[in-house]
Every structure is written in C-alpha cells, then in structure tokens.
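Pasting a structure below so you can have a look.
Omission of a single protein chain aside, the complex is shown with its protein chains in their original locations.
What follows is subunit A.
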Amino acid sequence: MANRSELGRKGNKPDLLAGLIFIVIGALGLWAGRDLRMGNAAMMGPGYLPLIVSALILLIGLGVTIMGLMSSSEPIGVIRLRPLLIILLAVAGFAYAAGSLGFIIAAAWLIGIGSLADPETRLREIAASIVVLTIFGILVFIVGLGVQMPLGPF
C-alpha cells in the first residue's frame, strides 16, 4: 500500500518514459522523412505512410505522457547501470573488433568484458569461459558454418 506521502503524488514513471520514447521516435521519423514526396492516395509517394505513421506515433506519445502525468504515482523499477553499460560495451567492442582485428580478439573481448556484468563472476571462470567459448566459436561458426570473419588481425 502506498504510504501517505505518495498518496497525493501523480506521475506514472513507466508511462512517462514510454511517452518520451514515442515522441522522440515520432519526431525523428518526421524529420528523417521531411524531404520525401507525399504523393496522393491514388499514387502514394515514398513519404505517404511513413509520415502519417510518424505523426501518429508522436500523437500517441503525447497521449501517453498526459495519461502518465494524470495517473497515480508508479516507480520505474530497478535500474542498474553495471549490466547495462558493460553488456552494451562488450557487444560494441565485438562489432569494432570483428571487422579489423578478427574473431579471436573480438570473442575474447566480448566474453571477458561481458562476464564482468555479473558481480559474482570469478576471474578463473572468466578465463575458462574465454578459452572454451572462443575455441567453440572457431570450430562451430568459422570452420563448421563458414562464417566469413578473419581469425586474427594478420
């Protein structure tokens, strides 16, 4: 049950976030499609549907935001930056390394950095994961399935 200080407060945080996402994406769609030809209903140009749908998303965003402001307070839930940032960094690093440095370095980075996202991970486990999964990846993906990725930077 909500205690007294929360009782009078308004603002459904998940709804407000959703509204913000919709507004940003809708506006982005309108901006990206600003030069596209609309055409008419019989001969729809490339911009016809994208612009209509972008505007609709923007309107929904406004609606959700207003509803979120009026409904009773609801928190957004736990947000932990550690797994979020580490996992995104690990995958982004893989993307960077895959093209130039090759699979071995990319996979080692992905597994090594990615493992740090869980605070309980031990160093020995990370080392074992890197060795086992990299070898597994080379055998299954590169050799077995023939994924076109160089193994090393040379």
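Quick note on the criterion: a contact is a pair of C-beta atoms (placed from the backbone, for glycine too) under 8 Å apart; a residue touches a chain by one contact, two chains touch by 3 or more; residues count from 1.
Here is the rule we go by: contacts and distances are computed from a predicted model.
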item: Name per UniProt, for the chain absent here [options: "Formate dehydrogenase (Quinone-dependent) catalytic subunit", "Extracellular solute-binding protein", "Putative tricarboxylic transport membrane protein" or "Cytochrome bc1 complex Rieske iron-sulfur subunit"]; value: "Putative tricarboxylic transport membrane protein"
item: Missing-chain contacts mapped onto subunit A; value: 14-15, 17-18, 21-22, 25-26, 29, 32-33, 36-37, 40-47, 49-50, 53-54, 56-57, 60-61, 63-64, 67, 76-80, 82-84, 87-88, 90-92, 94-96, 98-99, 106-107, 110-111, 114-115, 117-118, 120-121, 125, 129, 133, 136-137, 141, 145-149
